Each structure stands twice: as structure tokens, then as C-alpha cells.
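One chain of protein is taken out of this complex; the other chains stay put.
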Amino acid sequence: MSKELIRLRGCTMAFDGDVVLNNIDLNIRDKEFLTLLGPSGCGKTTTLRIIGGFTVPTSGDVFFDGVRINDLPPHKRNVNTVFQKYALFTHLDVFENIAFGLRQMRPKLTKDEISRRVFEMLEIVSLRGFENRDVSRLSGGQQQRVAIARALVPRPRVLLLDEPLGALDLRLRKDMQNELKRIQQAMDITFIYVTHDQEEALAMSDSVVVMDGGEILQIGRPEDIYNEPENAFVADFIGESNIVDGVMISDGTVEIFGRRFECLDRGFSPSEPVDVVIRPEDVDIVPLRDGMLTGTVTNIIFKGVHYDIIVDFKGFKWLIQTTDMSPVGGRIGIKIDPDGIHVMPKSRYSGMFGDYSSYSAEYDEISDVAAEAETGDAREE
Amino acid sequence: MSNNGGAAKRFFGPRAFAAPYVVWMAAFVVAPVVFVVIYAFTSGDGTFTAENFLEMGRFVSVFARSFWLALVSTVICLALGYPAAYILARESRRVRRAVIVLIMLPMWMNFLLRTFAWMSILERNGLLNRLLGAIGIPPLDIIYTPAAVILGMVYNFLPFMILPIYSVIVKIDRSLVEAAADLGATPRAVFTRVIAPLSLPGVLSGVTMVFVPAVSTFVISKLLGGGKEILLGDLIEMQFRGTAYNPRLGSAIALVMMVVVIVFMYFMNKFGEGEEGVSVL
Partner (left out) sequence: MISKPSVRGRLCTALIMVFLYAPIFVLIAFSFNASNSRAVWSGFSLRWYRELFGDRYILNSFYTTIAVSVTAAAAATAAGAASAIGLHYMRRSWRTSLLFINNIPLINADIVTGVAMCLLFVSLKAFIDFELGFGTLLIAHITFNIPYVILSVTPKLYGLDANMMDAARDLGCTFFGAIRRVMLPEIMPGIVNGAIIAFTMSIDDFVISYFTAGSRSETLSMTIYAMTRKRISPEINALSTLLFISVLALLVVINIRQKPAAEQ
């Protein structure tokens, strides 16, 4: 795409000896939509705050356009932020909230100039007519738009967004995802987006950075992250995955449950133990005698477009998504194409994910959001 | 945590706003307390002594009377204030606002004067007895009795009981009450098992805010008690401004009072733990 804009080099952040960010390196290109994705406590917000200038890394350097900016305070950075829960100024109305950044500019802008730019922004976020409203009387979605407008009006080169859709309901979030993507393209600037919602990340981003425990696990295009996860954590966090132990026999052949499967992966040493990812939608149900593996259906849930069925293979439960109904207790055979199998080297996450023994109908992400909203309110300091 | 800028900025940062206050409080809050301690433990020639405390033995009856009257007033305030706060909390928003203003408003009339007005009401030939006389009831001798002192205390300190209890009850989540009722609690059980325990922090601060000024007052006893039976406040005042000038004894009594109040507060805070912020006032 375009040239590099921001570079983090060896950034470590520790609060009172607690390491929240461990020696990360990250390059961000100009005008890309980059998402920092991970569970809470993974260091994604800290990374964002380092770029925004609200925290100075304990060690490591931050470069903006090739210039080291570690000690540059936030008000001197050409970067603006949309905060979690918006942090709107409740003592000011919508107009003044958006004009806030313009009024800080030196040399001073004229009244007309400020007014013109605020109204232009109101237009972009579709809030025309709301300029004299009290911000506390707006809905969540409207407050969200004010926060975006306020951060965009000083014309930053980078917009940082910290879980901006976290407080909105599902429907509104979908709308705002499209809206944000549209705004990013219209403004033609870099967006750095923090979220724990993998769907959001996949839908909006040019690049996704998956983080956990203060470290970056994988960086890549959404398709790459989904199709070629580098370890069990990434495979499990992005979408649904069955992750099973396997042994690499040779390039293109992997053994699972004592059976050999053809795959596209290569470059492992012979007989190397590996993690094998099989996405639920890549499994085909076939008559018993044609099955590469056979198992018993233990649970079935209708999902609208497809069924989620849980199949027991020798005590290990898989999630399979299929449009064919198979009754509980029935025995089925399955077939997996070579491109449906993805082999990953063993990592510290091996064995922690990918078993559907305790599967329940609710997606974790939904309960995750609710928990997040609650703890967010109780948070102090 | 904001830690931008260099070391100098970190040192002089926003915390420095508190610096003048820290100096001021050291000079005018901590230092006076230190002086009270020094005076309480020294004799006239500046040597250490516990004599001032031993001398207090003569005033056991004053201590007993003060604590007793303060206790009775506190109990009466609680008995009147809790139901009032509870009823008030259930009123509509508009009524609540108006009543709160009405409860605070008398504080804008000098409290000495309000207490003095009770003299006019309670006197032998006062308004109350005239009113009673008009309907044929023999006059009451209230003025210059412990009852009048208690009335004065209840009158002056009742708002300090109502307001903290009210502010706690009004914040109780309505759904808690509904949840309790839903789980089969009778209205009585809802009160004893849900509302009463939740309002405890308010009660504790109310009790503190009534008991402390009641046990230390010296004006109410003078005006309504006629100064016949002195209270702790009178005793301290006499040692500083009055006839029995003896600041060392006065300091010793004040110190005892301070210790009692702090110990009292400590236990109250322990009791209402987990309710930070409310417990202070």
C-alpha cells in the first residue's frame, strides 16, 4: 500500500513491576485500517495509549514519520483519539465539544473557520441539527458520532479508536462498522482500532494484530489471520476452530487420530508433533463408509443458515457446521479436503483450546461484551 | 496515571496543588492537636504529669450526665429521623426536593437564636403554657430541666440524622426491593432484610453526627438547662473562658473527648465497612 507512518521498536510497559507490554515491534503504514485485537488485559489499549502519548513506554522507542516521539506530549501529536465510553465534555454542547480541538489551535482560527469546519464534520457524521444539544441527552450512537467528529475535526493523520463500539447494541454496532469504514476512506487517514471482537476486526481492517499477554502473536491481513493462524490461541480467538494434536509425517501429509490426511503445509521436520486446525465449515459430512473419520453426533443446534453439530471422535468433540440435519446419536462419516487442514507448530497455547466438550449455544463474545460493559463502569484508576 | 514530561514535571505535577493545603493543615489542624496533648500532659512549670487526668475524677458525674443526655437525644433523633427519612425517600422527586430544602432552611437562622426561641416557648409563662392554659391544662415545668436540654438537642441535631439516612435510602436500587418481594419476602421482611441493612451506613453517620455535637454542647445546656447542671462542654468552656480558668485540665478533658470520638468513629467505620465515602460524614 503506502509508506510506513508509525513504528514501535522494542516497546515494553510495566506498571509497578507488572509487565503489560513485552518488547513489541509494530510498523503501521500510512492510511491503513489497523486493528489491535485481543482479550482484555492483552496490552492493546496500552499500545494505543503509547501511540496517543498518554503513556511513555518503560523502554523502547516510538517513531512517527521517522521522528522519535517518546517524549512528545499528546497535544503536540498529529494523532487524535476516540475514547472508550467517549469521554465527551458534559459541560459543553455538541458544537462546543467538536469545536474544542479547533479552539486550542495556534494561531487562532477565525470564528467563521471554526463554525465552517464543525458543520462540515457534523455533516460527515450525520449529526446536522444536533449542534446545540446537550451531549448527555444524546443516545449512545449519537454520542459516539460526536466523539468521532471531535477527534477528526483537527484533521489528524491518525485516528485512534479504543473499543468505540463496545457500549452500543449489536444492531447499531454493525451499522457503525460500515460507517467507520466509510469515514476512514472519506478522510483518507490511518485508523488504529482496538477491539476484542474478532468479527469486527475481520470486517473492517486492512491489517489485524492479534495480541495476548502483552505480546503480538500474529500480524496479517484478515484472510491470512483466519486461514493461516500461527498458533492455537489465534486459531481459537478468530472464529471457531477444532484444534487437535497431530504428527507431521512428511511435507503434505499429517496424521490425526491415527489416520493420514493430505494437507498443503510443508516445512516441518519429519515426525514433528503439531497442532492441527480444522474450521467447522471445512468439514464435509459423508456416508459412513466413505468417511475418513467416523463419529457420533452428541448435540445439534439450529443456527438459521446452518446447523452447529457436535460430533464425538474417540472422546474428542468437534464442532461441525453443516446444512444437513443429522440426528443426535447418529453415526456419521466426515471428509476434509487438503485445503481445509491447517498445520501449526506446537506453542505454549497447545492443548488449551479447540475442544468442544463443554460447548454451549452462546458465543463467548456476547457474554464477553456484557462482562466488559459491567466491569468498565466499576473500573477505578 | 499520567506520567508525561520529565522528572521535574513529575515532581511538581498536579499533586503540587495540594501543597498549600498540606502546609495549612499541618499548621492549623495538626499543631493545635499537638498543643492540646502537650497542655494535657504538663503542669504549670512545664513538667510531665498525669495530674490533669486524675483531676477529672472529680467530674465523673458531668461525664455520666453528658453521655446519658447525648445518648437519649441520639436515640430520640433516630426514632424520629429514620421513619421521616424512610417516608421522605418514597415521595416523588419534587416533594423530596422541597422537603430537603425545608429541612436545611432552619440552619440559616442562627442556632443560638432558635434555641433561645425555645426558651420563649417553654418558659413558665411561655407560649406553650399559655396555649395549654387556654384549653384548661395546668402549666408544665419543662424549662431548666434535663427534658428541656434533650428537647434542645433533638431540635438542633435532628436534621443531621434525617439527611444522611435519607441520602442512603433514596439510593437503594428499586429492583432490590422488587427482587426481595419476588423471592417471597413480605413487606416487613423486605424492610428488615433489605432496606434496614442497606441503610445502616446512613444510620451510623447520622448517629455520629448527632452524638458528637450533643455530647459536647455547652450552649443548649446553658440556655435551656439554666446552667444548673453543667455538661462536658460547659466544663471545658469554663477552663478556657470562664471562672475556673485552667487550660491544662480543659485540654485533658478535650483530649479524652477527642480520643472517645476517634475510637467511636473507628468502630463505626469498621461496622459499615465496604461503604467507603459515606462513612466519613
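A and B label the chains in the order they appear, each numbered from 1.
As a working rule, a contact is a pair of C-beta atoms (placed from the backbone, for glycine too) under 8 Å apart; a residue touches a chain by one contact, two chains touch by 3 or more.
From a predicted model like this one, the values you see are computed outputs, not experimental measurements.
Among A:P74, A:G291 or A:G330, the one in contact with the hidden chain is A:P74.
Here one chain is not drawn; of B:L69, B:V190 or B:V203, the residue touching it is B:V190. The missing chain lies against chain B, touching residues 2, 4-5, 13-22, 24-25, 28-33, 35-36, 39, 80, 83-84, 87-91, 97, 99, 101-103, 105-121, 123, 125-127, 130, 155, 158-159, 169-170, 172, 174, 177, 181, 187, 190, 208, 212-213, 215-219, 222-223, 233, 236-237, 240-241, 247, 250-251, 254, 257-258, 261-262, 265, 277, 280-281. Touch with the hidden chain on the side of chain A covers residues 52-54, 73-75, 79-81, 83-92, 100-101, 104-105, 150-151, 154, 379-381.
The rule is short, and it goes like this: only the chains that are shown with their structure count from here on.
Averaging Cα coordinates per chain places chain A and chain B 56 Å apart.
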